[in-house]
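Shown here: the complex without one of its protein chains, the others still in place.
By letter and in written order, the chains are A and B; residue numbering begins at 1 in each of them.
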Amino acid sequence: MFIRNAWYVVAWDFEVLADTVLERTVLGESIVVYRKADGEPVVMENRCCHRGAPLSLGRKEGDCIRCMYHGMKFDASGRCVEVPGQTLIPPKAKVRTYPVVQRTRWIWVWMGDPAHADPATIADTFSIQHPKWRTKPGYKHFGANVLLICDNLLDFSHLAYVHEKTFGGSSAIAEVRHEVTKLDHGIRIVRKVPDTVPAPYHQRLGHFPGRVNRWFDYTLSVTGMFIMTAGVQSVDRAWDDPDGALVFHSCQALTPETADATHYFFSHANNFALDDATVTEASYQSVAAAFEEDMRMIQAQAKVLARDPDRPLVPIAADLALTQYRAMVVEALAAEIEARRNV
Amino acid sequence: MFIRNAWYVVAWDFEVLADTVLERTVLGESIVVYRKADGEPVVMENRCCHRGAPLSLGRKEGDCIRCMYHGMKFDASGRCVEVPGQTLIPPKAKVRTYPVVQRTRWIWVWMGDPAHADPATIADTFSIQHPKWRTKPGYKHFGANVLLICDNLLDFSHLAYVHEKTFGGSSAIAEVRHEVTKLDHGIRIVRKVPDTVPAPYHQRLGHFPGRVNRWFDYTLSVTGMFIMTAGVQSVDRAWDDPDGALVFHSCQALTPETADATHYFFSHANNFALDDATVTEASYQSVAAAFEEDMRMIQAQAKVLARDPDRPLVPIAADLALTQYRAMVVEALAAEIEARRNV
Partner (left out) sequence: MFIRNAWYVVAWDFEVLADTVLERTVLGESIVVYRKADGEPVVMENRCCHRGAPLSLGRKEGDCIRCMYHGMKFDASGRCVEVPGQTLIPPKAKVRTYPVVQRTRWIWVWMGDPAHADPATIADTFSIQHPKWRTKPGYKHFGANVLLICDNLLDFSHLAYVHEKTFGGSSAIAEVRHEVTKLDHGIRIVRKVPDTVPAPYHQRLGHFPGRVNRWFDYTLSVTGMFIMTAGVQSVDRAWDDPDGALVFHSCQALTPETADATHYFFSHANNFALDDATVTEASYQSVAAAFEEDMRMIQAQAKVLARDPDRPLVPIAADLALTQYRAMVVEALAAEIEARRNV
């Protein structure tokens, strides 16, 4: 069960080129994504209404898609516009389409009630495409429920253990208490780690002479949208002194594929060394390596939990944010179900 | 659930040689096929009555088969004739056998009530072994329910899309209406496509100077036996003028393996260019390639339908034959269940 009235990232822009018919499963539903002649993306259910053949095996024809089993043709609104061998088109011959928009380099789909699909509510992912920022598109497929990944993002104490050799560097991160703020549709977390050693990848990028201050400031929405600003600066300087600091803006979108798998789209942009592409590449490689570490742990955890899903867990102080977050998700789901009932 | 009182093809003759013990699953049951010393085929359930070991790991000994776990030996009627270390043979020690006959080069098994197993009802597959016809044995394993393959065979409009590059060549096939005739235990379909382009593989074999007439005349029995005569002739000549025509006789047997998989035995014989083996090989290759195209589409369709099996489909005019056919299958199944009840 997922929150449906929300924008979810379905693809990077470059995954859907002029002739592509991309198949993807989102919230348990198989859909296809393609572009009209003018480049506008279209999202349609991946099932011909005639005999259930997948439209992902279909052929793009102008703004339309033709099912390549018996040749039925659908326009971008999902209406059947051609049935080979017959002139009358059955009025029920249509496939479902979904609201879709592209913002910066992400294609977003709305799987819920189209009446509520307001693009103004899409998260601001400016750093993915911005003259002052550099990034590289990232994607991972996690074999785990989205909430286990949210748990991970809501408690950075794991950096000291899961990411000891990449993001971490010291148990100091685990020992510092973070500030947790409830927002309307998500949670904000600020974690300041004073006077610590730089993470291995920060040291490679920043060449700090000694110890550093690190900080993270991020929000996670109830539908898995994670936006973070994070920085490292030498202890000799003010926390917000940009000179010599490493500052990152990270956009991460968790889109449930099914109850047991999640699409993880990410961009980890830097606003320093803009002319040095190797900095962005190195930063990307470190983030991708760290996400592998998360994936390995979370997938293993998912298997353990699946054996005995109702067995109690023992909470600790660091779980505050994830406990609050999970309560908010349950609330949002309940509200959506209630709203459907009242229609 | 399958119609059991019917002859199903279980194997090509060459799959069961003198010492072979072939395992195959038919209508969800695992069976073994072997030959007696005189070459007569035997079909037996693949389960020793003693401890359930598979007889497919057994050893042929004359007309008998010996289970190679604890050595029990069964004759061709399924009766146990030896228990190592004991002289008395338990009266219940027997395994089930099934009526079986070989016709032309196919071995047919009867999985239902043996009392009704009349070999006279076996379809005529003369072209598989005939001095005036040439063919090459074909087999494919489809990961889909048999009825989805029957649907495919009952609506050749798909040739224009699925087989665009092999059997098809033009959307004309989809646009022509076929004649559908209900038979006693199946459906006959005649489709005449006048003044069209030859299919790519017809052009390779027939070197037609220009446009052609094409025709298909076939029956599909309720138990998945497909027999077709099909032809192509230049538009300049009469439809039935054999001179320069390409005429094919096709025998295709769909044997359910399980509810989700089907054995597809096929032969696509030609009665022209009898001395040119490359013609038969080329024809076989084209058919095999086309069946790959069908398989890809049907298996994908099966996955889509399995997600939501009860969701309605939107019928079109071309579905007439498959709708009639599916009704006949349901009727035949119901009659068989009723007959079992009355025993």
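Rule of thumb we're sticking to: contacts are C-beta pairs under 8 Å (C-beta built on N, C-alpha and C of every residue); 3 or more make two chains touch, one makes a residue touch a chain.
From a predicted model like this one, the values you see are computed outputs, not experimental measurements.
From the options B:K92, B:H207 or B:R341, the residue with contact to the unseen chain in the full assembly is B:K92.
Within the set A:A18, A:A238 or A:A300, the residue that contacts the chain not displayed is A:A300.
Contacts to the hidden chain, counted on subunit B, fall at residues 30, 46-47, 49-54, 56-57, 66-72, 83-86, 90, 92-93. In the full complex, subunit A contacts the hidden chain through residues 151, 155, 157-158, 160-162, 164, 171, 174-177, 296-297, 300-301, 303-305, 307, 311, 313-319.
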